[in-house]
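Have a look at the structure that comes next, please.
Of the protein chains in this complex, all but one are displayed in their positions.
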Amino acid sequence: MPKAIIDGREIEFEEGETILEAALRNGINIPHLCFNKRLGVKGRCRQCIVEADGRIVASCTTRLREGMHIITDNEKIREYRKINLDLLKSRINTSQILEDEEILEYLEEEGLFEEKLLSLPIDNSSPAIVRNPNICILCGRCVAMCNEQTVGAINYAYRSINTVIIPAFMDEINNTVCSTCGQCTLVCPTGAIREKEDIDRVMEALNDKDKHVIIQTAPSIRASLGELFGLPPGTLVTGKMVTALRLLGFDMVFDTDLGADLTTFEEAHELWHRINNNGVLPMTTSCCPAWIKFMEHFYPDLAPHVSTCKSPHEMFGAIAKSYYARLRGIDPSRIVVVSAMPCTAKKFEAQRQELINDGYRNVDYVLTTREIARMIKKKGIDFNSLEESEFDKPLGISSGAGAIYGATGGVTESVLRTLVWIAGEELGKIEYREVRGMEGVREAEIRIKDKNIKICIVHGLGNARKIMEKVRNKQAEYHFIEVMACPGGCIGGGGQPKSNDINILRKRAMALYTQDKKLKIRKAHENPIVRRIYDEFLEKPLSEKAHKYLHTSYIDRAPKI
Amino acid sequence: MQIERHTGFNGLRKALSMNPDELIELIRNSGLTGRGGAHFPTWKKLSLARSSQGEKIVVCDAEESEPGTFKDRFILEKNPLIVVEGIAIASHIIEARQAIIYLRGEYSFLEEGIRKAIEEYNKLFGDINIHLIISGGGYICGEETAILNSLEGKRPNPRNKPPFPVEKGYMDKPTLVNNVETLAMLPLIILGDYDPDLRLFSISGNVEKPGVYEARLGITLGELIARAKPIGNPRAVLLGASGGVLRYDPNLVLTMDNIERLGGMLGMNTLIIINDEQDLLQVFKHIAEFFVHESCGLCTPCREGNPRIVDIMEKIIDGTATSRDISLLERLAKYIADTSMCGLGKASTKWLLTALKYFPEVFSNAKSNN
Partner (left out) sequence: MKFILEDLWQIEKRFGYLPRRELESLAEKHGKPLAEIFSVASFYSLFSVDNPPKHFIGVCTCPSCIANGALEILHAFEEELGVSINSDEGDIRLLKLQCQGRCDKAPVVVIDGVYYEKVRLENIEKLIEKCR
């Protein structure tokens, strides 16, 4: 391997490796703001400059060469980095940086320049995300991410000192093709794009003695919440999370895994029905609201392909305000359903007009993993030393099938476990390893009775687009397509702890599969609560009542020119 | 002037009968380097593009936006045929079938003449498809990778190099980007009519007869400017906005090395003469404004640094600048020059670094006003 010298240390590097990559790999920190390898963003902030053979270069764009001498810190470099940072600092309104953002560690010293703060309108239009261009340093990671998702809702506009990142014509983001996936919020170093915070509204509900406030937690957040309290990625914190939510004052702490079991049960029946009755195929999943909004913008003609099943937390909410309300004798108007989700799109979904039953919103508020952590910290709870406790009954019982919903391929595996049972194979397989993994597009063929069920699993909206183009051109010979808007599925959701490192996503997924393995009940249809809800309330899958409470419809958002 | 010669496509005819490697050797021996300002050896670019694989493109950079520079305009006005001929020769050498002339939007009055020249070429040869694309306006569009982005329908930001255009250019195809004047030299070289020391100087400012002058490198500034008839007492000579500013010295021998030794750059042979009746501070401030207006906005130093220079220049004009401001001016100038992403950003404070060196009185006078 070729060698170079960084700060007097001889290091080996791979052909084509940049100075920054090699330095970071060797534990040598070079300050940097814009660099993001996965997105290919580099060379813009100029904070990572170093001296290479006596010349000042950006370490993120300069490839190492054999025998190169690199100095990462000297008086000149410090001078340039200071001016660079101070210029950025003098433009952004640091008082509007709300959280522990990446940039804060850089903003301590006194600046050289008079403040010339940006004062652009803050875009609060979306129920999912807020854009505050006044703290944007124009690194462009969000643009790269939005383009990687093939959404393209935002981009750079104008030039020079007037450069901003905005939707076309400075439209409100809610009036664009934004899928609300929130992947942009994961990569923004300053919080210039972040989730729309709903903490205050939830606190108001919690303080209202008249309200019965339920929180349900998504499958994936128990595998990621710990990271925000310094625990290693992949730590399952289910018990501590439940305790913390109780301490926050929620009347009931339930599990969206139950909602996932309902979705699996209903969706597997829908699929089987379509297969056997010449229904529209392939059928795609519907549990990802960013995927749904994306579909409504770009593929509304293919809406008949999309399962009509509501997403798990919406199913849960619908049941909470109907079946559960009756069971407990609580007027549904007093029930507030809060969803703790890995997702910003769920915030958008919660306010959809289609997701109302008997005059009540299925879900009232959605909090992201990050907001949950923020609430716990604000309350002064020492999360890591909490006792573990269990979900409340009866809506806290769930199966392993629900647990794995959080990872790409999880919904498919859950549906398969139940589909086999519907088809009449009593001793169906439990684990379908062929549908697991992190590849963006995966295919599998599963034999059920006399049928070969062809499956495709995609995550990331760019991959979804590839497959939907095939569907549109009638080249997709699948029965079932699972779509998750976020890379990795919900474990990589836009509301998760900020990271888009694939290794962290893998660890989170692993935690969910481990949880599944440990559970006694691993199939949705074996969840006693699911059976009870049908017996006592919904009658049977795809019944009129099931349709009313568990299914939904879509709208056409395509531009009309 | 040699550039006005009507070569009548004879250079191209001869080139077509020759082996591209021979042609590259010929161009190498001529010593021709890029006339867009960077002076990269033309034969080397041709040779790199030639050895790249796949479909190739030739781009003629006619986005001439350097203040004080109008020699490409002059060439395209007087002799568009020789430019088209040069494009065809370059295409022959690298085996390109597509060529694009990227013309400055402010020069769209040249469109007709260029289209006629292309038609002429098409009538006689026509093996290369030559497109004429008009830029939407922007100094950065003259940067070779920014042109490529612009042509691809993207924002004309410069790209990180490597990869270089000759490897991955327009639509990732190997692309040869050359300036108008460089390409126009090719027919002359092939016909044996090329004089390696002749240059086209754009002379303007306080002279009676501004215009494009042909002269040999090594001529003294005084001798050359005498031809344009200076008005009043020349005080400063600006080498465009990006080449720096020097004290007017009639004995200054105009060679690239000489100018570089003084901290300037004789990139496009631009000479703007400013006499002692002008307010140099205003001239300087407007150069700073030029770089603010023309920054693409992609990297921090150029985007955020140049507006601060304008601010300080305004303070100097108002008489409110302090010595701290002046030192900040110098710190900013070095920072921008050393850390900007592209060549244009790096050159955007050359004027300031040279102005601080050769015209300290302009800055210190203002300081004492305080």
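Note that the chains take the letters A and B in the order they are written out, and that residue 1 is the start of every chain.
The rule we apply is simple: contacts are C-beta pairs under 8 Å (C-beta built on N, C-alpha and C of every residue); 3 or more make two chains touch, one makes a residue touch a chain.
As the structure is a prediction and not an experimental result, all values here were calculated from the model.
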{"item": "Displayed partners of the chain not shown (whole complex)", "value": "A, B"}
{"item": "Hidden-chain contact residue, picked from the options B:31, B:137, B:192 or B:250", "value": "B:137"}
{"item": "Residue of B:25, B:214, B:249 or B:289 in touch with the missing chain, whole complex considered", "value": "B:289"}
{"item": "Which residue of B:7, B:150, B:182 or B:306 touches the chain not shown here", "value": "B:150"}
{"item": "Selected from B:43, B:70, B:335 or B:359 as touching the chain missing from the view", "value": "B:70"}
{"item": "Chain B, residues in touch with the chain not shown (by the definition above)", "value": "64-70, 73, 98, 100, 104-107, 131, 133-139, 150-151, 153-156, 202-206, 210-212, 238, 241, 272-275, 278, 282-283, 286-287, 289-290, 293-294, 296"}
{"item": "Chain A, residues in touch with the chain not shown (by the definition above)", "value": "147, 151-159, 166-169, 176-177, 559, 561"}
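Criterion: only the chains that are shown with their structure count from here on.
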{"item": "Distance from the mean Cα position of chain B to that of chain A, given in whole angstrom", "value": "49"}
{"item": "Chain A to chain B touching residues, read off their complex", "value": "42-47, 49, 56, 58, 61, 63, 76, 79-80, 83-84, 87-88, 91, 112-114, 137-138, 156, 158-163"}
{"item": "Parts of chain B lying in touch with chain A, wherever the complex brings them together", "value": "138, 155, 160, 162, 292-301, 303-308, 311, 328, 331-332, 335, 338-341"}
